[in-house]
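Contents: one structure, followed by commentary.
All protein chains but one are shown in place.
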Amino acid sequence: MFMHNKRLQYTVRVGETNPALASLLLEQFGGADGELAAAMRYFTQGLAEDDPGRKDLLLDIATEELSHLEVIGSIVAMLNKGIKAQLSEAALAEADLYRSLNAGGDSHTQALLFGGGPALTNSSGVPWTAAYVDSRGEPTCDLRSNIAAESRAKIIYERLIAITDDPGIKEALGFLMTREIAHQKSFEKALYAITDNFPSGKLLGIGPFADMYVNTSQGDGDMSGPWNAGEQWERVDDLEEVMPADDGDGTASVKLTRNEATAAKKASERLASDPMTDAETGADLGAGPGAGKTTGGEDYGTAADVTKADRTKDKAA
Amino acid sequence: MFMHNKRLQYTVRVGETNPALASLLLEQFGGADGELAAAMRYFTQGLAEDDPGRKDLLLDIATEELSHLEVIGSIVAMLNKGIKAQLSEAALAEADLYRSLNAGGDSHTQALLFGGGPALTNSSGVPWTAAYVDSRGEPTCDLRSNIAAESRAKIIYERLIAITDDPGIKEALGFLMTREIAHQKSFEKALYAITDNFPSGKLLGIGPFADMYVNTSQGDGDMSGPWNAGEQWERVDDLEEVMPADDGDGTASVKLTRNEATAAKKASERLASDPMTDAETGADLGAGPGAGKTTGGEDYGTAADVTKADRTKDKAA
Amino acid sequence: MFMHNKRLQYTVRVGETNPALASLLLEQFGGADGELAAAMRYFTQGLAEDDPGRKDLLLDIATEELSHLEVIGSIVAMLNKGIKAQLSEAALAEADLYRSLNAGGDSHTQALLFGGGPALTNSSGVPWTAAYVDSRGEPTCDLRSNIAAESRAKIIYERLIAITDDPGIKEALGFLMTREIAHQKSFEKALYAITDNFPSGKLLGIGPFADMYVNTSQGDGDMSGPWNAGEQWERVDDLEEVMPADDGDGTASVKLTRNEATAAKKASERLASDPMTDAETGADLGAGPGAGKTTGGEDYGTAADVTKADRTKDKAA
Amino acid sequence: MFMHNKRLQYTVRVGETNPALASLLLEQFGGADGELAAAMRYFTQGLAEDDPGRKDLLLDIATEELSHLEVIGSIVAMLNKGIKAQLSEAALAEADLYRSLNAGGDSHTQALLFGGGPALTNSSGVPWTAAYVDSRGEPTCDLRSNIAAESRAKIIYERLIAITDDPGIKEALGFLMTREIAHQKSFEKALYAITDNFPSGKLLGIGPFADMYVNTSQGDGDMSGPWNAGEQWERVDDLEEVMPADDGDGTASVKLTRNEATAAKKASERLASDPMTDAETGADLGAGPGAGKTTGGEDYGTAADVTKADRTKDKAA
Amino acid sequence: MFMHNKRLQYTVRVGETNPALASLLLEQFGGADGELAAAMRYFTQGLAEDDPGRKDLLLDIATEELSHLEVIGSIVAMLNKGIKAQLSEAALAEADLYRSLNAGGDSHTQALLFGGGPALTNSSGVPWTAAYVDSRGEPTCDLRSNIAAESRAKIIYERLIAITDDPGIKEALGFLMTREIAHQKSFEKALYAITDNFPSGKLLGIGPFADMYVNTSQGDGDMSGPWNAGEQWERVDDLEEVMPADDGDGTASVKLTRNEATAAKKASERLASDPMTDAETGADLGAGPGAGKTTGGEDYGTAADVTKADRTKDKAA
Partner (left out) sequence: MFMHNKRLQYTVRVGETNPALASLLLEQFGGADGELAAAMRYFTQGLAEDDPGRKDLLLDIATEELSHLEVIGSIVAMLNKGIKAQLSEAALAEADLYRSLNAGGDSHTQALLFGGGPALTNSSGVPWTAAYVDSRGEPTCDLRSNIAAESRAKIIYERLIAITDDPGIKEALGFLMTREIAHQKSFEKALYAITDNFPSGKLLGIGPFADMYVNTSQGDGDMSGPWNAGEQWERVDDLEEVMPADDGDGTASVKLTRNEATAAKKASERLASDPMTDAETGADLGAGPGAGKTTGGEDYGTAADVTKADRTKDKAA
C-alpha cells in the first residue's frame, strides 16, 4: 500500500516562470525515459516477482520514482504558473497571450489543452504510452532493461541540465540524475546476484550459430574489433555461406490440405499478372500533354523551377 | 545501400497451416521485441554514429535483422496460406470460415484486415510503433539498450519454441534465437571497448546522492542484498531524512511577475473551495429512494446479488 | 514524497490460476478506466492545484488509487502464476502450452510478451495511453471529469464481478468498486464547494445560443423531454433558421494578400476539374470482360455466390 | 441517415491567414475535447441506446457536433489558405516558405504533411484517437461523461477566445462555446430524468467501505472539507487500519496445481538471487579510472562543469 | 536475405547544420508517407505474394526504399551533427543551447530525446506507426494503395524541395522524388497486368446500387460532373428514396432469446428516462448567483470581456 507526505523528496525553487522550458522538462515527466515509465517498469515487475530480494528492490525503486515524478511535475507546475493564471483570467491582451503560447517547445498545447498542469506527454506533446515499458517477466532480461533505462534517463537529465541556467532547477535535476546512477548500480548488483544470467532463459544456443558474425554490411568502412574478431568469433564475409545458414534451399514452403491447395490455385489464376502485355495504365491516361518529359539533374539541384508550368510554356513556344 | 537475394537466411519448412499460431508468431514480426524493432534500433543508431567500428557493427546487425524479419514473416505467410486462399475464394461455407477465424490468438484480424499477409502488429493486433525504439544517440546508453533488447528477444523466441511442435518452425526459431545471443555478445564487447562507460555521459553524480539507497517500501518482506547493503551503500530507513534530501522545506515555489501574481490571485479567489459549506451535490440529487443503503461485506464476497433491485424490493416490503 | 508498505490495501486470495480471466481484469489495471488512469488523473491535477483543500483531496485519492493498482495487479499476478512458471520452465508439452495460451481473452500476449506479469494494457492488449487522462487544469471541469471517471470505473468493476465466481476475487473487486463510489462522493462535494461552478470558466454564454435546442435528428422517434422542452429551451425544428445561426450567408471566407491570391488562383487553374469531359478512367481500363455487370439484390442477400467466376462462366456460355 | 447542406451553422469570416493560429485551433478539430470526439461520443452512445428520449437527444447533439466540426474546420482551412497555395505553387523563395512553416504551433506539419487542409490532429500534431471516446454503454455513466466533456470543451474554447483577436473567428468561437453550455444543460436534464442515477449500475456498495475516507497523503497541508469531514465520512488517519482493509494479512496468494507448483519451484530456484554475494558487475567493469568519484552538490547547483573531463584532468595532475 | 554496402544510393552533401530543417525532413524518414512506410508496405506485401512477377517487383522496390531511408536519414544526421556534439559536450552556454533547441519544428525533442540521431517520428515528433501501412493481401487493392502512396510521397518531397535552399539537399531530395515517380509507374503497370482488376475481389456489385449517386450534400454549390452525371449514373436528389434504399422501414431489429428479452426489458425499465419530470440538476446547483445570465452576441464578437467577474460586479452595483 502506498502512502504520501506532502513534502517533496527535493525542494523545488524556480527562479521565474518559463512555459517553453516546462514543455522541454516534460520529457522526464511523460516521456519515454521519464519517471512514470521508470516507476511503472519496476512496479509491474515487482508485482509478479517471486524472489523476495528482487521484489523488495523493485518496489523500493518504483516508489522512489513516483517521488521523482512528483519533483519533476512540481518544477513543471511552477514554470507554468504564470501562463496558467494569465490564460485562466485572460489577464493579457489576446496578442500577448498568443505570443506566450508560441515561445518554444510544445508549450502551446500544454497551455491550451492542459491549462498549464503537468501533462503526461513528452516534449513533443506525444501522450505517454505503456509501449515504453518493456517488462517481460524474466529477471535477467528485466534487470538488463532496467540498467539500460537508468542509463538513458541519466543522459536525458544531463541534456536538460545543459540547457537550463536556473540554479534551483539545475540543482534539482542534478539530484534526480544522480539517483538514476545509484539505481543503475543497484540493478547491476541484482543482475549479478543471479549466478547464471547469460544467456537469459533456459535454452542454450545452437552450436554453429552462437559464435558466427555475419558481415552483412560491406564496402569502405568495414572494420574489425572485439565484437567480430578474435577467438570466439567465426566471421562470415562471403554471404553466400549463410544464404541460407542451414542446408536447405532458402525458400519458404508449407503443406496445404486439398481444399487449401485448390483455393490457392484458383486465387493464383484469378489474380495472375501477365508479364507479356504492356497495357495502358491510369498513369498513362493521366499524364498531360508533355507526358514523359523530365528535367536535367544539374539545373534541378540548385533551383526547383523546372515545373509543369514551364513544360506547358515550352509546348506553347 | 541495401541489396536483397531471394534466398532466405534460413530455410522455412512449415508442416501445416495454422493461422492462430501465425498470429502468435507476429510478436517477433511486428511486436515490441520483434525483428523490425531490432533492425530499426540499430539502423537509426548506425546512421548517426561517428565511431567507425561501432557504425560498421550497427549496420551489420541491422541488416541481418532485416533478414530475420524476412524469415519470421515467411513463416507467418506459410501458416496463413490456407486461410488467405480460402477467404479470397470463399472456398468454405460461411460458418466454416467464421470458425477458422476464431481459432485463437488475434488471427481473425490478420485474416479479415490483412488478408493473411504478415502484418506489422504484435500478437494482440497492436500496430508496431517507433515508441519501441529507444535509441538515444549516446553509445553507452544505446549499447546497454541493445544488450537488453537482445536478451528480451531471446526470451520471446524461447517462449515461442516452447509452444510450437512443428519441427520446421522450431528449427528456424532456434536459429533466430541463437543469433540474438550472438548479437548480445557483440554489443557487450562494443560497450566495453569504450574505456569509461559508466556512468553514461559526461557529468559525474553528486556526492551525497550517488551511494544512497532509499528504503521506500517497508514492512514484512524488507530484504538486504548487494544492491542495498555493503560498503558502497548508505541505506536510508528513516524516510524523514530524505523528505527532502536537501536542506530546504520540501515545497515547490516560483517567483512570479506582478501581472502573473495578480492573475494567480484572481484565479485562486474565483475558484476557491469553501471547506465550511456542505452543499447538496449532483450525487445527492441522483441517489434514488434507498440512498446511502449499502450491503454487508460478507454476503457480498460470495454473491453479487444484493443490488438496487433488492433495495427497491425491500422498500416495497 | 511517496512511501510504500508491503501489505496490500486488501488481501488477495485467489482460488485457482486462470490467465484468461487475468487478461479480462487488466481492464482495471491498464485500461481506460483502470487504476493507473485514475491515479494519474488525480496526481497531475493535484500537482498544479493551488487550492489547499482540493490539492489535499487529489493527492489523497491519487495515492489510494496507486494502492488499488497494486491490488488489482496482484490478482492478475496470482491468476498468471501457473502459466508464468510453466512457460518459463517449458513444464508442459508444446501442444498443451499452446492450448493454454488460447484459452480466452488476450491471454496469449500476456504470456508470450509479458511473461505473465501484469501488463499496462487493457483487456484487448492495447497499451495504456495518457490520452485517457483528461485533466485540463480547471477545477470545475476536472472535478466533473473525475466524477464521470469514478462512475465509469464503478461500472467496469460491476461487470467484472458479474463474470467472476472466485469468491476471493469477487470480494476484492467489491472492495475496489465500493471505493469508487466513495471517491465519486468526495469529488461531488469538492465541486459544489466552489460556489459558482457552472458554466465552467469565466466567460458567459452568448444570449441567443445558450437556450437553443437544435432538433437536428428528425423523423420517426422525435421525442421531447426536460432536455429540449420546457421554459428554458427554445427548440429549433426548422433547420433553415440555424443555417446559419447568425445573419451571414453561411459561407467561409478569408482575406488573402496579393501574393496569396495569385498563388491560389494559379493552383486553382492548374488543378481545375473539367465537369464537361467524361474521360476514360483507370477503373474503365481495369474492368474485365464483363465490365459493368452486376447481380440482383435478392439472390445476393442469401448467398454470396454470384461472383466474377460466374460472370466468366456466363460469358463462356 | 445523414444529410448535408453547404451552408455552415455559423458564418466564418476570417480577417487574414495565419497558419500558426490554425494549428492551435486544431485542438477543437482533432483534439481530445474537439468536435469529432464530441460527435463520436454521442453517436456511438445513440446507436446502442434503447430509451427513445435519450436516443433522440444523443443523435440530435451528435449531428450538431458534426456541424461544429465543419465550422471549426472551415476556419482552419481559411487560415491556411495562403500557405496552402504558396507551398503548392512554390510562390515564395525557399527561405521565406521555410520561415512561414516555423511561425508557431505545429503549423510546419500541417503544411508539409496535410497541405494546409484541416487535419484530425490536436495542436501538437497528435492524431485523433478513439481512446478519447469514453462511451461505456451505461447511461448514468455516459451522461456524466458527456457533462464533463462539454465542460472541458467549453474551457478550451474560452482559452482559444483569449488568444484570438480576429473578430470573425472570435465570434464563431463564441457561438461554438455557447452551444457547449447548452449541450451540458441538456445532458444534465437527461441524467436527472433517470430517477435513481447514483451510484451507477445495479450493485450497492459494501457497507464499511462506502463512507470511508483514507487520508493517504499526510503532513503539512492536510485539510478537511465536505469531501472528507462531516457526518457521512469515516476518516482514517492511521493507515495501519486499512493495511489491509479486510481482516486478512494483506498478502496475495493463489492455489497452484501440482504441475504449476513444481514449475514455479524450479523457476524460483533457477532464478534465485543470492543476497550474500557482492559480485563484480558490468558497471564496475565500465567505470573508468576515476570510478566512484563524485562532485559536491553546492558547486553543481550553479554550474554543470564538474565532469568526467575534469576527473581525467585531476588524475593527470 | 538482405545485404548492405556502405556507399549511399545518392551522395549527401549538406552545406551547414540546421536541426530545425532536420526535424522537417523527418516527415520522409518516420512520417506517414516516409521511406520506412514505403519499404514496409512493399515488403509485407511481397512476403505473402504468390505471383512471381509481383513478388519480385515488390521486393525490388521495398529494398530500394530501405536505401532511400538511409539517404534521408543521413541528411538528417548531417543537419543534426552540430547540435548533437554541442549538447553532448555542453559546448555552449546553457542559454545558447536552449535557444538552439527552440529554433523551429520539433527539433527540441530530436535533440533532447534522440540526441540528434534520426528518429522514426514525423515532423511533429509523432512516432511511426504500422497503422500507416495499408497492405491488405489482395493485389488489386494493394497496387492501388501503392500507386496512391507513391503519389503522396512525391508531393511531400516536392514540398520539402520548396522550402530548402541548400543545393546538396535539394539535389538529393530531387533524386528521391523522381524515384517515387518511377515506382508509381511500375505499380501502375503491375495493376494493369492483372486483366480484370476492377472491382477488386470476386464479388460483383448489386445491380440497383452500383450506379446510384446519392446527392447527400445539397444547397448552394451543388454541381454536376462526370462523377455523378451521364449515362452510367442514376442520381438521387430526393433523399427519401434512399431512406432506406431497400423496401424495409429503415429501422434496426434483432431477434432475442427469452433470457435476453427479459434482461433487456429489466434494463430498459431500470434506466428509463422520465420525459415528464423536469428535475433539478447538478448544473442548476452549480450555477452561481447570476445563473442564466448571458451576454449579447455583438459585443462578444469583438471582446471577450463580459465574464463572470463582470456579472458579480453587476450584482454588487
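Per-chain residue numbering starts at 1, and chain names A, B, C, D and E are given in the order in which the chains are listed.
In this section, a contact is a pair of C-beta atoms (placed from the backbone, for glycine too) under 8 Å apart; a residue touches a chain by one contact, two chains touch by 3 or more.
If you're wondering where the values come from, they're calculated on a predicted model, not measured in any experiment.
*Asks:* By the document's own contact criterion, which visible chains does the hidden chain reach in the full complex?
*Replies:* A, B, C, D, E
*Asks:* Quick one: which of B:D33, B:D106 or B:D284 touches the chain that's been left out?
*Replies:* For the chain that is not drawn, the touching residue is B:D106.
*Asks:* Across the whole complex, list the residues on chain B that are touched by the chain not included here.
*Replies:* 1-7, 50-51, 53-54, 87, 90, 93-95, 97-98, 101-102, 106, 108-109, 111-113, 115, 121, 124-127, 138-140, 147, 161-162, 167-168, 170-171, 174-175, 178, 184-185, 188-196, 202, 304, 307
*Asks:* For the chain that got dropped from the picture, name the residues of chain D it touches.
*Replies:* That gives, for chain D, the contact residues 1-9, 30, 36, 40, 43-45, 47-48, 56, 59-60, 62-64, 66-67, 69-70, 73-74, 76-77, 80, 84, 88-90, 113-121, 127-131, 133, 135-138, 202, 266, 270, 279-282, 285, 308-309.
*Asks:* Across the whole complex, list the residues on chain E that are touched by the chain not included here.
*Replies:* 5-17, 32-33, 52-53, 55-57, 59-64, 67, 74-75, 77-79, 81-82, 84-86, 88-89, 91-92, 129, 131-132, 134, 136, 138, 140-141, 144-145, 147-148, 151-152, 154-156, 158, 161, 171, 174-175, 177-179, 181-182, 184-187, 189-190, 192-193, 198-203, 205-206, 209-217, 221-228, 232, 239, 242-257, 259-260, 262-264, 266-267, 270
Note that in this section only the chains that are shown with their structure count from here on.
*Asks:* Give me the fewest steps it takes to get from chain A to chain D if each step has to go to a chain it touches.
*Replies:* When the steps are counted carefully, the minimum from chain A to chain D is 1.
*Asks:* Using the touch definition from the top, list the chains contacting both chain A and chain E.
*Replies:* Under the touch definition, chain A and chain E have B, C, D as mutual neighbours.
*Asks:* If you match contact pairs by residue number, which of A-E, A-B or B-E shares over half of them with A-D?
*Replies:* Looking at which residue pairs coincide with A-D, the repeat is A-E.
*Asks:* Which chain pair shares more contacting C-beta pairs: B-C, or B-D?
*Replies:* B-C
*Asks:* Could you pull out the chain whose C-alpha mean position is farthest off from that of chain A?
*Replies:* Between chain A and the rest, the longest centre separation is with C.
*Asks:* Nearest whole angstrom, what separates the Cα centre of chain C from the Cα centre of chain E?
*Replies:* Taking the mean C-alpha position of each chain, the two centres sit 20 Å apart.
*Asks:* I'd like to verify one number: the distance from the centre of chain C to the centre of chain D, where each centre is the average of its C-alpha atoms, in whole angstrom.
*Replies:* Chain centroid spacing, chain C to chain D, equals 11 Å.
*Asks:* Determine the centre-to-centre distance between chain A and chain C, using the mean Cα coordinates as centres, and give it in whole Å.
*Replies:* Between these chains, centre-to-centre, one finds 24 Å.
*Asks:* Note the residues in chain C that touch 2 or more other chains, in rising order.
*Replies:* 1-9, 53, 56, 59-60, 62-64, 67, 74, 77, 84, 88-90, 113, 115, 121, 127, 129, 131, 136, 138, 140, 147, 161, 171, 174-175, 178, 184-185, 189-196, 198-199, 201-203, 205-206, 209-210, 223-226, 232, 246, 270, 279, 282, 285, 304, 307-309, in rising order.
*Asks:* Answer with line, ring, star, complete or other to describe the graph linking chains that touch.
*Replies:* complete
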